[in-house]
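The complex is shown incomplete by one protein chain, all other protein chains being positioned as in the whole.
Right, subunit A next:
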Amino acid sequence: MPVLTGASGAQAAVGGPALRCTDIQRSFGGVQALKGVSFDLQQGEIFGLVGPNGSGKTTMVNVATGFYPPNQGRVALFGEDITGWSPHRIARHGVARTFQNLALFKGMSVLDNILVGRHIHMRPSALATLFYWVAAVREEVAHRRVVEEIIDFMQLQDIRYEPVEIVPLGMQKRVELARALAAEPRLLILDEPMAGMNQEEKEYIARFVLDARVERDLSVLVIEHHMDVVTAICDRVLVLSEGAPLAQGKPREAMADPAVVAAYLGQGATAGPARASA
């Protein structure tokens, strides 16, 4: 393989952080949602984004995935500057995400939902659609095989033909994760993957995320409110409060930071109760 020297080739930059956000600022009208957030997400790392409600976690993810271009600051993906790119272009560069409130495609089966996740690897065309039998069937079958592997991995075999809207919520979250994995991303962003789940479902998702990191060579950015999960699976966390970074580091240390404790429990609280509740 020729060695790429320019900054344009993704290969050239391998070795840098998976995601580097530098001094990100973003405001909506008069509300400043992000006030200079910087962090590096190292390759192969599971990085947690935590903070009270309204602290800018989802806004941060929306900036990183291109939905809201930052007012100021740079976003770099594996060393490549992606600031201001459109979401679908960022997706083609190896970023997949799930949404806080599920964003599955109603009216399609679980299988079709996951197949859409293969979109960036497929070549959709009207002519291939018309001449399906000669032009599209081989591609469809090849991608179906990949999707079936993911269905096995995520244990969705029983529900693959069900319309996605009749599947229970816990399973829908799993389908969305499967759809994100189907794109074979290098960076996976999970926005509250365990919201509204019971203990068993949470453990399943945590296991899938940990397995996916190893098997699929992933870096993971995860927003999560369940502190037990965060401390269990995250290598490092960034705590946000009102759009500003409070602390960064290993989960337990960051959560014990006095500023973090104050943000969660109010001024004057000590570190003791915070740790107990975590």
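One rule holds in what follows: a contact is a pair of C-beta atoms (placed from the backbone, for glycine too) under 8 Å apart; a residue touches a chain by one contact, two chains touch by 3 or more; residues count from 1.
By our rule, contacts and distances are computed from a predicted model.
Hidden from the displayed complex is a chain whose UniProt protein name, among "Urease accessory protein UreG", "NADH dehydrogenase subunit M", "Aspartyl/glutamyl-tRNA(Asn/Gln) amidotransferase subunit B" or "Branched-chain amino acid ABC transporter permease", is "Branched-chain amino acid ABC transporter permease". Within the complete assembly, A:96 is the residue of A:96, A:110, A:171 or A:197 that touches the hidden chain.
Of A:104, A:190 or A:254, it is A:104 that touches the chain left out of the display. The residue from A:125, A:155 or A:199 that touches the chain not shown here is A:125. One chain of the complex is left out; on subunit A, the residues touching it are 65, 67, 86-89, 91-92, 96-97, 99, 103-108, 112, 115-120, 122-126, 128-130, 132, 136-137, 139-141, 143-145, 179-180, 183.
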